[in-house]
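Every protein chain except one is present and positioned as in the full complex.
Right after this comes chain A.
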């Protein structure tokens, strides 16, 4: 039997990570063009939050694979069903890839890592160039996917008026009518 809503732990993780990821995307894109005293603070915050998000996404993938989760509405057209599946795969892949790319690019650039984490890539300038650019482009793609995800959630809630947004609602759930 599929539940009507996500497990409270899955919902807590979703909203916690949503706040952190949106904050990270804005911090990341603004810090690279900033040379004020905010710059070093934002860099430190970006690295620390990135590490926290890596731990959270591993936990989240484990929960996604073990806890039962609600199905999409039965009347959802096939195309939208496919789009939903694909966009969630992209979101999970990018949530995992972003912190790993960040860690790997610091390693390849010969930079110290937070908490003196070991290097996960060899110190190599050309590899750094590839990883640094991949981190940036993956960030833009993640932002675009998050905006689509937001639009789709609002479509479900305001236009289709089905139970999809409610299944991930952060507060207590109303009885469905």
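One rule holds in what follows: contacts are C-beta pairs under 8 Å (C-beta built on N, C-alpha and C of every residue); 3 or more make two chains touch, one makes a residue touch a chain; residues count from 1.
Rule of thumb we're sticking to: contacts and distances are computed from a predicted model.
Enquirer: Report the protein name recorded by UniProt for the chain absent from the figure; options are "Sulfate transporter subunit", "NADH-quinone oxidoreductase subunit N", "Catalase-related peroxidase" or "ABC-2 type transport system permease protein".
Expert: The record for the missing subunit names the protein "Catalase-related peroxidase".
Enquirer: Which is it among A:9, A:48, A:120 or A:150 that touches the chain not included here?
Expert: A:150
Enquirer: Quick one: say which of A:25, A:51 or A:96 touches the chain that got left out.
Expert: Counting the whole complex, the residue in contact with the absent chain is A:25.
Enquirer: Touching the missing chain, which residues of chain A?
Expert: Chain A touches the chain not shown through residues 25-26, 29-30, 32-40, 43, 109-112, 116, 123-126, 128-130, 132-133, 143, 147-148, 150-151, 154-155, 158-163, 176-177.
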